[in-house]
Structures are given as structure tokens and as C-alpha cells.
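Our next item is chain A:
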Amino acid sequence: MVPLSYYLILSVILFGIGMFGALTRRNAVGILMALELMFNAVNLNFVAFSRYLPQALMQGQIFAIFVITVAAAEAAVGLAIVLGLYRNFQTINVDEINLMKW
Partner candidate 1 sequence: MTQVFNMADLSTTSPEVILSLVAMGILALDFIAPKGGRDWLGYLSIVGVLGTFIVLIRQWGVTQSAFSGQYISDPFAFFFKIVFLVSAALILLMSIGYLKSERIDKGEFYPLILFATLGMMLMVSALDLLILYIGLEMMSISIYILAGFLKRERRSSEAALKYLLMGGFSSAIMLYGIVMLYGLTGSIGLREIASMISADTVSNPALILGMVMLVAGFGFKIAAVPFHMYIPDVYEGAPTPVAALLSAASEVAGLAILLRVFLVAIPGLQDRWTLLFYILSLLTMTIGNVVAIAQSNIKRMLAYSSIAHIGYLLIGLVAGRELGISAVLLYTLIYAMMTLGAFAMVILLCVGEVKGERIDDFTGLAQRSPMAAAVMLIFLLSLAGVPPTAGFVGKFYLFGAAIERGYVWLAIIAVINSAISLFYYMKVVVAMYMRDLPPQGLTLSSSTPLRLALFVTVVATIAIGIYPGPFLELARASVAGLW
Partner candidate 2 sequence: MNALEFPILSLMTYLPLVGIVVIALLPKESKNGIRWTALAFTVADLLVSLWIPAYFDSTTAEMQFVEKVSWIPSIGVTYFFGLDGITLWLVMLTTFLSVITVVCSWESVSMRLKEYYAFMLMLETGMLGVFFSMDFFLFYIFWEVMLVPMYFLIGIWGSDRRLYSAIKFFLYTLFGGVIMLLGILAVYFHHGAETGTYTFDIFELMKVSYPSTPVVTLLGIPFSFQDLVWLAFFLGFAIKVPMFPFHTWLPDAHTDAPTAGSVILAGVLLKMGTYGFIRFNLPMLPDATQHFVPMIMILSIIAIIYGALVCMVQTDMKRLIAYSSVSHMGFVMLGMFALNFQGVQGSIIQMINHGLSTGALFLIVGLIYDRRHTRQISEFGGLSKQMPVYSTLFAIIMFSSMGLPGLNGFIGEFLILVGAFKVNYVWAAFAVTGIVLGAAYMLWLFQRTMFGALENPKNANLPDLNARELTTLVPIVIMCFWIGLYPSPFLSRTEASVNYVLARVHKEQTVVEPYLSDSTEPAAGQDEAGSEPGHGRPVVPVHEPASGDSIGPALSGSIRLTTGSAEGSR
């Protein structure tokens, strides 16, 4: 069976990709997607640990389920906010949305 480290590295890579997206995408929805990627990376870790650790009583998977749920809720709220934003700004490019600064 594949060693744990493979999963860890994979999740690190996913995490990184997500972070990169979050840092660079102009589109708010794009950023949300990137965030979802990061959550997935974390979930992957959880599941991997809960699989590999001897004493891990599936807490990992439980946690992952909650993370997914919460992520879903967050996404819903996020998208609602994005819609509201679009009504106000006629754009969802976050770097055009900076009324408040300094």
C-alpha cells in the first residue's frame, strides 16, 4: 500500500495550488473555487491520517465530513454575497473592488 507520505505530499501540492489560486484569481468565484481546493487538501490529510494512524478512531473521516458540510455552507453564503456584490459593483473582479483602503 502507498506510504502515508505520498498522500501528505499530494495534499501539500493541492493546498499550494489552491493557495495560489486564492492569491491570484481576479474572479471572486474563482477564489472560492481555490478555497474549496484547499479544503479538499485538508480533507485528504484527515482521511489519510484516519486510515493510517492505528489509534485514529475515524475521527479524521468525521472531521472531514464536517469540513465538507461547513465548506458547502460557506460556499452558499459566499455565492450569495458574490451575487449581492455583482448587483452593487457590476463586477466580481476583486481587484476592482477596493472602495475601502488606507
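We take it that contacts are C-beta pairs under 8 Å (C-beta built on N, C-alpha and C of every residue); 3 or more make two chains touch, one makes a residue touch a chain; residues count from 1.
How were these candidates chosen? In short, all candidates are chains of the complex that A comes from, given by their letters.
All figures in this text were calculated on a predicted structure; none of them were measured in a lab.
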item	value
Chain A: touching candidate in this complex (1 or 2)	1
Residue ranges of chain A touching candidate 1 (in the complex, touch as defined)	15, 18-19, 22, 28, 31-32, 35, 38-39, 41-42, 45-46, 49, 53-57, 59-60, 62-63, 66-67, 70, 73-74, 77-78, 81-82, 84-85, 87-89, 94, 97-102
